[in-house]
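Of the protein chains in this complex, one is absent; all others appear in place.
And then subunit A:
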Amino acid sequence: MTTAISVHDVTVHYGEVLALDHATLDIQAGRVCGLVGMNGSGKSTLFKTIMGLLRPDSGTVRVNGQNPAKARKSGIVGYVPQSEDVDWAFPVTVRDVVMTGRYGHMGFTRHAKRSDHDAVDHALERVELTEYANRQIGQLSGGQKKRAFVARGIAQGATILLLDEPFAGVDKRSEATITRLLRELADDGATILVSTHDLHALPGLADEAVLLMRRVLMHGDPNEVLQPDNLALAFGLDVLNRGDN
């Protein structure tokens, strides 16, 4: 097995605020890894660092053995944004959004060729959104929106998918659909890092889980990571108390 994402001893500050504190994390190719931690625990910072949006103060990040900039150029990193970061009224169709996954493969003017259209068709089929292709992106349900962005990653040919809170505002059935889709992609060899607050669904989704509180507190089997006393470390005592009730 090869290491798809390798974060080694990474520290990141926003001004005075410490966002990641000597975080170390290795994820093997073809695995689904759930990222758990409270708000401000550094989940988004970790994503940004892996994508090279942030340069760590110290430590190294490797994506498929390459530095993040090189990995981006080769188009292997796909990103599914949080819902609140997307302008859902933007005048683009589902197909337009998925097509932007192909831009790295296109020429100067991003003119779509036959192969690009085929890749988009295939990706839409894969996430079962073919019949919604010409809808404006905001006219999809919460789960369909997420699948549209996963389709963008598929069209891109990304082997590493980063999903930021994909289950927020998504109903249970759509959540199951997305979970199945991500499992299938992982079975095909993709590496998937998912941040989530939905702890109950985590064992069904992820092969492994990471507990983050600026540092990596724990990394292992989801069921073990989600033990109440472990969660208490990351979330404070609330969860522990609720566990006792």
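In this text, contacts are C-beta pairs under 8 Å (C-beta built on N, C-alpha and C of every residue); 3 or more make two chains touch, one makes a residue touch a chain; residues count from 1.
By our rule, contacts and distances are computed from a predicted model.
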{"item": "Name per UniProt, for the chain absent here [options: \"Succinate dehydrogenase / fumarate reductase iron-sulfur subunit\", \"cysteine desulfurase\", \"Metal ABC transporter permease\" or \"Hydantoinase B/oxoprolinase family protein\"]", "value": "\"Metal ABC transporter permease\""}
{"item": "Full-complex contact with the absent chain, from A:Ser6, A:Ser83 or A:Gln136", "value": "A:Gln136"}
{"item": "Absent-chain contact - pick from A:Leu18, A:Met38, A:Val92 or A:Leu217", "value": "A:Val92"}
{"item": "For subunit A, residues in touch with the removed chain", "value": "51-53, 69, 72-75, 77-79, 81, 85-87, 90-93, 96-97, 100-101, 103-104, 108-110, 136, 152, 156"}
